[in-house]
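Starting off with a structure, shown below.
Of the protein chains in this complex, one is absent; all others appear in place.
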Amino acid sequence: MSRPPTTRRVRTLAIIAVVLVALALPLTLRAFWLQSGLFAMAAVISAIGLTLLVGRSGQLSLGHAFFVAIGAYGYCYLAGDPSSPLASGLGLPPVLALLGAVLAAGLAGALFSPISGRLRGIYLGLASLGLVFLGQHILFNAVPLTGGYNGRNAEPFSLFGFSFSDGTPEGLTVLGVQFGGLERLWYLGLLLVGVSWWCARNLVRSRPGRALATIRDSEVAAGVMGVNVPRYKAAAFIVSSMYAALGGVLMALVFGRIVPESFGLTMSVDFLVMIVIGGIGSVGGAVVGAALVTLLPLVLNRYSDLLPLLAQPGSSGISAADLSRIIYGLAIVLILLFAHDGLAGLGRRLGSSFRRNADGPGSPDRPMSDSPTTKELAR
Amino acid sequence: MRGGGPVAEARGATGSSAATAGTRDALLEVTDLHVSYAGSVQALRGVSLWVPDGGIVAVLGNNGAGKSTLLRAISGTLGREGGAIDGGSIHVGGEPIGRRGASDVVRRGVLQVPEGRRVFAALTVEENLRAGGTAARDAAARDRARGEVYDLFPILRERRRQRAGLLSGGEQQMLAIGRALMGSPRLLLLDEPSLGLAPLIVEQIGEVITEINRQGTSVVLVEQNAAMALRVADHAFVLEVGQISLQGPAAELARTDEVRDRYLGVGAEAAPATDVPAAGATATDVPPTGATATGAPSADAGAARPAGAAVHDLVVEGLTVRFGGITALTDVSFTVAPGSLHALIGPNGAGKSTCLNVLSGVYAATEGAARYGGRDLTRLPRHQIAALGISRTFQNMALSSTETVLDNLLVARHRHMRTGFFSAALRLPGARREAAAQEATVVRTAELLGLGGVLHQLVSELPYGDRKRVELARALCAEPGLLLLDEPVAGMNFNESVAMEEAIGTVQRELGISIVLVEHDMRFVMGLADRVTVLDFGRRIADGTPAEVQADPDVLRAYLGTEQEEER
Partner (left out) sequence: MSNLFGLVLNGLSLGAIYALIALGFVMIFKATHVLNFAHGSVLLLGAYVVGVTNDALGFWPALLLGIVVAALAAVVIDVVIMRRVRAADLGTLAILTLGVDVLMVTELTRRLGTATLTTGAPWGTSTVDVLGSSIPLSRVIAALVTAVVVGVLWALFQFTNWGIAMRAAAADGGTAELMGIRLNRVAASAWGVAGALAAVAGIFLTSFPSPGISPTVGLVALAAIPAWVLGGFDSFPGAVVGGLIIGVVTTLSAGYQGDLTFLGRDLAQVTPYAVMLLVLLIRPSGLFGTKEVARV
């Protein structure tokens, strides 16, 4: 969509500012914040994939965690030590393992497309829920691949001998700050987030993106315009799965160890929460939503001692974990009650009212558009 | 009862003479009503009308004139469709009801029979009636009402244990009326009760309405079938693009040229005579196949269509379509010569849109074939039909309203583009070049149709007429050899529809493509078409040049149905 030049300039400046701040953060942040930030980045990447699927192509999925798991485990297996006694691997270079894991998830998405292509709306949503349970079952039981209940370690990421997980090569120091594993991983995360975001924005505004949006609004119209609907729906599932997997790889790298327990229904639903409160279909909304949902509990737990009200561990009363769940639940309910098109919709409305005020009366009032929704899905 | 005065021209914004005249003893009174959808689309612009206690009032108008909006406003169901009353008032029995909920309106004695009957198909006849009676005061009132309904429609009593979905169309209409009567209405709103019914049944419905009225219920009859409506009603209002354009006693209104021409379809015989030979000549000038690619279209048209699709014969043979137990099309055949404009006409529910839906792969044909360029369209998926160079518009428009006009138009370029997910995501140079080139093509087509200024607006922000043009522009952007148009002027006012007529004529002449046009506005079709196929109840009843078709007695009977009966 074209914007007035001033708005576009403001936008560009804002993006540059955010990037600069993000680049500088490792110089000041402590490990906790770096790690939390990295968790958020992993979630952001996967959430972008889900918002493309749900918001752009209109396919509701509750199975995102399955594809995240393929990414995480795929990386660990492909990069893993072949001689490890517990859960062996192929010992590929980490970069190849990353690409392989992403491709494997794409393949899994393609394999699911006979089901996803036939189902709509809530049927698809709950069928994909089945994937999560099946996937978790495999993770628990395919012990040689996954390490079973105890999970398996993620091989540290490195590129041409430059490790992103520990201090090799030794003694990398920037402006007096020792750049260890977390700092280096931070930049890898930033790079992956940046590329993911950029690609998603490009996709939305391209031939495939428009085809998907038309499918979302009317499969009949899309078909009549020459779009091969089943193929594009499958392609959307594949792309979304690959995004999920890339996020999964980063997640594995940050955790260092992954267990099947993480990739359950809760994770799938959390991803849906991220994109819904961010605003379904909005790439920016997915970024904000993912950051919010990931950081909120981490921060609340960390700073629980600063909050009054809270009971000490062991006594009755509201614990920090409880409080973070309650805030999480309240946030969902309140955001959706007051802006059922999510934060992105809220932002659009605030922005337009700001512009209106700035331009004075008489400027065209952009009516609030329905956010691209899955409304049709219920039919 | 009101009446006796001369037919009033009420072309002003408010129709104020009507409003002030209607304050006495009116059961329903609508005053200067303004309604818009989604905050932008104006559906009603100052409508005033009234229904005297005990009267029957007809509201006439074409598709999209605002009839349904008016009914929604009265029954309090605008919100469901995203509409809102911006101004004016609605009074029933002297009390305002404009902004209350639907169930409240019902409890004040205003019940609506929705368009298309909409009986609860899975419920039995008796259960349907019960559903209609939920608003009744008590069980006794309900039983009494049910007895009256069964007396009025004995067939319903016979079939009371049957599922409503198994009833015939006419019986379903009776059930829908009976269901509303269960609420013991003071005012009954009937939304196109004649839709898709045989003339004989329409007559019956007309009689039923008269009888219901005789028993003391006031009636608002919203109709496209002006003949029946004007015979039954005392007073009539003509709604045109959200405004009352004419009103007066029904009998007098039926005699005015305007109504005869536009709504009764008579009196238009002479009009197309001059156009037809010219258009016919265009058709015969075009060689059978692929001629247009080598033709010499004008500069503008050439710009819109740099590399045309081949144009072929379209041969429809023995097309039959059944949905469940209903046969929508029976053994329909016709041929569209390359480069000609072929109109499919017929009353509402005749199967015109079904036919278009089969040609574009939306519906599956039960039997028969539609050959185009050596392929049978009935055996191809939608996108492969599109790949043959066939594109279409939708009657109710199927645009992505949350996307810009430009993006909507660019979708039509899908089959002319190659960019896939990978090159799009990375914005590879090839993808960028292609996007720029295609955007330029689309912009040219949009400018041709006067949409250059709105390319970057969201479709949801556009007025109705503009959206209709976007819909046409999108179909054209696909560079079709065969263009299927489903009621392109539905809901447009006279000037808009004349402009659209010109645009379609230009497109067809300049680009040399074939067009199949579905319309039930006779006047519009007769001026444009080279050849006309008339459908009625899913069967072809006539096929020929506009002049031939207009002289055909079968057509007159089907189309003007009740006019004939009056003459008998």
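Read from first to last, the chains carry the letters A and B; within each, the first residue is number 1.
Criterion: contacts are C-beta pairs under 8 Å (C-beta built on N, C-alpha and C of every residue); 3 or more make two chains touch, one makes a residue touch a chain.
Please read these numbers as outputs of a predicted model, since none were measured by experiment.
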| item | value |
| --- | --- |
| Touch with the omitted chain, as defined above, among B:Ala84, B:Ala102 or B:Val443 | B:Ala102 |
| Full-complex contact with the absent chain, from A:Ala31, A:Leu90, A:Leu134 or A:Leu191 | A:Leu134 |
| Touch criterion as defined above, residue of A:Gly91, A:Gly121, A:Gly180 or A:Gly284 at the omitted chain | A:Gly121 |
| Contact residue for the chain not shown (choose from A:Leu27, A:Leu96, A:Leu159 or A:Leu330) | A:Leu330 |
| Those residues of chain B which, in the complete complex, touch the missing chain | 75, 77, 80, 102-103, 106-107, 111-112, 114, 118, 120-123, 127-128, 130-132, 134-135, 179-180, 182-183, 353, 357, 362, 394-396, 398 |
| Footprint left on chain A by the chain that the document does not show | 54, 60, 114-115, 118-123, 125-127, 129-131, 133-134, 136-138, 140-142, 219-220, 265, 269, 272-273, 276-277, 280, 316, 318-319, 322, 325-326, 328-333, 336-337, 340, 342, 373-375, 377-379 |
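The definition used in the following text is that only the chains that are shown with their structure count from here on.
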| item | value |
| --- | --- |
| Centre distance in Å when chain A and chain B are each reduced to the mean of their C-alpha atoms | 45 |
| Chain B contact footprint on chain A (complex, rising order) | 1-2, 199-200, 202-203, 206-211, 213-214, 216-218, 220-229, 235, 239, 366-372 |
| Touching residues (chain side chain B, partner chain A) in the complex | 38-40, 360-362, 381-383, 385-387, 391-392, 394, 398-404, 407, 410-415, 417, 419-421, 424-427, 431, 434-435, 456, 458, 460-461, 474, 478 |
